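Excluded from the complex is one protein chain; the other protein chains are retained at their positions.
Then we have subunit A:
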């Protein structure tokens, strides 16, 4: 595995004080906070920063890390010597097994046991739950999956101990049935897919936070779906029955005569399924054919002559 230079991640040198470590962590936590950051790799960087702080922000872990990694550079191949952590007592670190899936193999190998041995957070008193910890992950799905339901495979990372007790991060695939009718931001709870419990007790659950892939054609608000539907000037003016694509397949839509651009047509119950189902809104966008041929120009000129239409009349000009 590769050595991780946590000082480099936090932009510090090895002599940094506790206060400097905390300040640097907070500065980076603000910069890469997934809810506000505009950095493309914010989520990944935030995980690295959290991991670095989980070690350097904890006196015991920092001491062990400093002793162990003094001569190593970031990315250098690294294997900890046996019993490297003898004499150090890891306790009270502010991360949980739930965070471990976000951390590197390097971290899991060195400190995995400390995380696995504790539960609860925030220094509150209370009995330690023996049930495995719940895990959280995000899943990005197509809007169509919410209409129809679909199996989707996700890759998760988690700390696993081998027969010798060595902990490492391992990836595993999980195929999840996306329930029909799921909404943006909703959670799917998968019982028993979190951390294993200790002493034969139940495993934790996995919570998947659902997000929809950005779609160039559809916008979603709760269970309602919005779609911009291009129409010709004559379809809008004269009325027409046209075919429109929707997330659940093509439908015939009646365009009322004298429709203006921006008119909203509601297709009741054709949004995301549920109780009640959402609606599908078609926003008409009138698209003008280009006047790029003699015939097209003649037709536009005839309209200009014959129709005496002033769209700026209400503006007093």
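We take it that a contact is a pair of C-beta atoms (placed from the backbone, for glycine too) under 8 Å apart; a residue touches a chain by one contact, two chains touch by 3 or more; residues count from 1.
We adopt the following convention: contacts and distances are computed from a predicted model.
In the listed set "Insulinase family protein", "ABC-2 type transport system permease protein", "Chaperone modulator CbpM" or "Electron transfer flavoprotein subunit beta/FixA family protein", the entry agreeing with the UniProt name of the missing subunit chain is "Chaperone modulator CbpM". Of the options A:3, A:25 or A:103, the residue whose C-beta touches the omitted chain is A:25.
The residue from A:14, A:189, A:254 or A:268 that touches the chain not shown here is A:189. Touching residues on subunit A toward the chain that is not drawn are 22, 25-26, 29-30, 33, 35-36, 38, 94, 96-98, 119-122, 124-126, 129, 131, 133-134, 136, 151, 153, 174-177, 179, 181-182, 185-191, 193, 204-209, 219-221, 226, 228, 283.
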